[in-house]
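Let me begin by presenting the structure, written as structure tokens, before commenting on it.
Note that this is a trimmed complex: some chains were dropped, and none of the rest were shifted.
By letter and in written order, the chains are A, B and C; residue numbering begins at 1 in each of them.
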Amino acid sequence: MRNVEFVRHFTKYAAGSVLIRQGDTWVLCTASVENKVPSFLRDSGRGWVTAEYAMLPSSTATRKDRDIKKLKQDGRSVEISRLIGRALRASLDMAKLGERTITVDCDVLQADGGTRCASITGGMVALEDAVRGLMARGELSENPIVRRVAAVSVGICGGKPTADLDYAHDVSADVDMNVVMTSDGRFVEIQGTAEHEPFDEEQLETLRRLAKEGCQALFAAQAQALSDN
Amino acid sequence: MRNVEFVRHFTKYAAGSVLIRQGDTWVLCTASVENKVPSFLRDSGRGWVTAEYAMLPSSTATRKDRDIKKLKQDGRSVEISRLIGRALRASLDMAKLGERTITVDCDVLQADGGTRCASITGGMVALEDAVRGLMARGELSENPIVRRVAAVSVGICGGKPTADLDYAHDVSADVDMNVVMTSDGRFVEIQGTAEHEPFDEEQLETLRRLAKEGCQALFAAQAQALSDN
Amino acid sequence: MRNVEFVRHFTKYAAGSVLIRQGDTWVLCTASVENKVPSFLRDSGRGWVTAEYAMLPSSTATRKDRDIKKLKQDGRSVEISRLIGRALRASLDMAKLGERTITVDCDVLQADGGTRCASITGGMVALEDAVRGLMARGELSENPIVRRVAAVSVGICGGKPTADLDYAHDVSADVDMNVVMTSDGRFVEIQGTAEHEPFDEEQLETLRRLAKEGCQALFAAQAQALSDN
């Protein structure tokens, strides 16, 4: 596993702002709070968490055009934004959040594999900082965060089970699995994909175990980063 | 499991055209062949399979606006299109396909849960019909299809493991997993999502077994449908 | 004239759902009801009917890209959607419909000429089924349908007046005319276009007569299809 570092309060405006650096993968995760909810939740007393993932043009080896140039959000970014949103929603009791929307923006400054997982792991810290702010200002009386989530990518590279794949490992992996877990060892989301050769139950089992270990390390890092105000 | 039916040669223009009816879920899967590939494959000798998923406005209980009205492809459709494409690509040896692109369009005529899985299972049949056409016309000498894929949604609904979820089951499921398998019992893609409560290893194991059984039934149905020309 | 067939209640969600098969031209016509009207009719006590026409990518001999790919609705589809809307509105007394909008979606599953006319003729049946539903549920006390409409394409192909042009006839026609009529023999819309050589009054007269006969056959088929519940 690559070293992971959380720079909390990285920028000053968003309610939560965390720069996560996982090896050479750097994602700026910010959480912004609004006192309104999507129409399907209006008058439900429940809140919402949504996420937006994007890569800066210079975050990859070859410069990537901005979405606005093509007037189309990149398909991969759409898929990842939806995954991050689902993952982070699992950490909250929406009734306790009340009719608020927290938008977690995950902007990749530098990509070296595992950006979707780093976005979830870092976004969790930004989300918690935003919630702490709501509580400190008395806008929330009870903590809506019921568990933390973290995510790791695992894969089988050249026959060898590997956790926290960087870009070089990612492109060469036979199987690639992104796993979102809770600190009590349960699953929020599992996405395993056979890039080349289908995988069997044993490989799935191996990857699952590896993911669990990887997430435990990330939970420890999150806890330490969040241990002071 | 709901009854599944494949109407092959449903429409006349596409190289493969299959209406899959899985209970009240109806998807028109068509495969169209073009003698060109995306730029990243040019001069590689390899082919490509891509998929597009869309719902007709009247396919759901409440009419759904067309994407073109908002000038934005529905995020869920983007995510599903990418999944179908990855799943179907796993069935082919792209070197044997040669520099051709097969586009599999999955248009949902009526949605009652499991449309993404039906699209994969039915799209496989349309893809095979398209390939048979290429072989019959002598454009391909060797069959590029190295295995069939099929997909099933499984979930835990009210505590009870259930396969092939219809819409009523889908919305009430605690855990929802879409599994794409090969006929030899291996995995191409696993996507498990905890909608409400995270799931544990035992539940994952249960769903995996259930998915395997479900896919076996679908492989049998595919084989029968494809047994005559 | 090609054989015409109406499969009513083809799909289950829309208030009216009709698959019209006119030779190899197949259009799924569905009518959906909403209890609101466009802003220019608000508080007028009057209703509205609008139509949307689109072709599935695989409905034509060469696969057609989806509009969303170009972020632009196909110009021909815009023109046809507007024609269908005008035609179907002529069948209703909007004051009797009340402040409701009925959207008629015409999705071409397979195109072999005459899709805009089939959309009108089939859309009429879907619209009537939707209205019957409103009346059966007591939402309407009086039938707002004051007349049925049907449409036929006529043309002069190789010097010979021809009705209900399939694609092969359509592309070779010197004059091409789409005529929307009412069952009492009057016109709702006439659109005649000289593709190659301008046409004279005699030709117009011939086509008009032919269109009238064609529409009469379609009205008979509509009446029979709608004769049972």
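By our rule, a residue touches a chain if its C-beta (ideal position, glycine included) is under 8 Å from a C-beta of that chain, and two chains touch if they have at least 3 such contacts.
The shown structure was predicted, so the numbers you read here are calculated from the model rather than taken from an experiment.
> With 3 copies present in place, identify the total for the complete complex.
Identical chains making up the full complex: 6 copies.
As a working rule, only the chains that are shown with their structure count from here on.
> Name the shape of the chain contact graph, picking from line, ring, star, complete and other.
line
> Rounded to the nearest 5 degrees, how far is chain B rotated relative to chain C when their C-alpha atoms are superposed?
180
> Taking the mean of the C-alpha atoms as each chain's centre, how many Å separate chain B from chain C?
That gives a centre separation of 33 Å.
> Centre to centre, by mean C-alpha position, how many angstrom separate chain A and chain B?
Using C-alpha averages as centres, the distance is 28 Å.
> Where in chain B do residues touch two or more other chains at once?
71-73
> Once bound in the complex, which stretches of chain B touch chain C?
Touching chain C: residues 11-14, 17, 24, 26, 28, 30, 32, 34, 52, 54, 56-61, 63, 66-68, 71-73, 103, 105, 107, 109-110 of chain B.
> Within their complex, state which residues of chain B touch chain A.
Counting only chain B, the residues touching chain A are 71-73, 75-76, 78-79, 81-82, 86, 90, 147, 177, 181-182, 184-194, 198-201, 204, 208.
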